[in-house]
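Input: a single structure, listed below in structure tokens.
This part shows chain A:
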Amino acid sequence: MATVPMEYGLILAGVLFALGLIGVLVRRNIIFILMSIEIMLNSAGLAFIVAGYRWAQPDGQVMYFFILAMAATEVSVGLALTLMFYNRHKTLDSDAAGRMNG
Partner candidate 1 sequence: MILLWLIIIPFLGGLLAWRSSSVNSVLPRWISLAALALDFILIIALWVQPGFVLSPPGGLMQAGGGMWIAEGNWKWVPQLGISLHLALDGLSLLLLMLTVFLGFTAVASSWTEIQERVGFFHLNLMWVLTGIIGVFLSLDLFIFYFFWELMLIPMYFLIALWGHEGRFYASVKFFIFTQVSGLLMLIAILGLYFIHGRDTGVYTFDYLQLLGASLPPAAEFWLMLGFFIAFAVKLPVVPVHTWLPDAHTEAPTAGSVVLAGLLLKTGAYGLLRFVIPLFPRAAFEFTPVAFVLAVIGIIYGAVLAFAQTDLKRLVAYTSVSHMGFVLLGIFAWNEIALQGAVMQIICHGVATGALFILAGSLQERMHTREMSRMGGLWAAVPRMGGLALFFALAALGLPGMGNFIGEFLVMLGTFRVSAAAAVIAAAGVITATVYALWMIQRVFHGPVGFKGEIPDFKGRETFTLAVMVIIIIWLGLYPRAVFTTAKPALDNLQKAVTVTETAGKQIHDGR
Partner candidate 2 sequence: MNAGDFFVLLPVLVMAAAPVVVMMTAAFTKGRMRHATAVLLSLAGLAIAFAMLLVVSPAAPRQVTPLIILDSYAVFYMGLIFASSFVVTILSYSYLEGRDGSHHEYYILLLLATLGSAVLVAGSHFASFFLGLEILSISLYSLIAYVRVSERSNEAGIKYLVLAAASSSFLLFGMALVYAQFGTMEFAGIARKSADAAAHTPLLSAGLVMIIIGAGFKLALVPFHMWTPDVYEGAPAPVSAFIASVSKGAMFALLLRYFTLVDIRAYGPLFMIFTVIAIASMFTGNLLALFQNNIKRVLAYSSIAHLGYLLVAFLAGGALAITAVSYYLISYFVTILGAFGIITVLSGKERDADTLEEYRGLALRRPWIAGVFTAMLLSLAGIPLTAGFIGKFYVVTAGVGSALWLLVIVLAVNSAISLFYYLRIVVALYAHTAGEEAAPRLSLAGGIVMAVLTLLLLWLGVYPSPFIRIIQTTVAGLV
């Protein structure tokens, strides 16, 4: 079985990461922002798996499990806060959360 070079994996992860990042920057809807963050986290997870694969260690995959768990909690807290936000502002536009500035 031909191995996929590590670089390819990392580049894929990097592209995913960038996509997620762009999502965070351009999306106004908080839900979409949270989803974009999920993409970023998962791209990091992918990078770990790729790296672990390179060194033939399980550590990368262990890390991915940590990330998965963390992402889940994060999103749950995030959704809770978003719900409160929606109740207050009746919108999901992140720019509405701009009362504090200066």
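The criterion applied here is as follows: a contact is a pair of C-beta atoms (placed from the backbone, for glycine too) under 8 Å apart; a residue touches a chain by one contact, two chains touch by 3 or more; residues count from 1.
Inclusion criterion for the candidates: all candidates are chains of the complex that A comes from, given by their letters.
Everything numeric here is computed off the predicted structure, so don't read it as measured data.
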Looking at the complex, which candidate is in contact with chain A: 1 or 2? 2
Sort out for me which residues of chain A touch candidate 2 in the complex. 6, 10, 13, 17, 20-21, 24, 30, 33-34, 37, 40-41, 43-45, 47-48, 50-52, 54-55, 57, 59-60, 62-63, 66-67, 70, 73-74, 77-78, 81-82, 84-85, 88, 94, 97-102
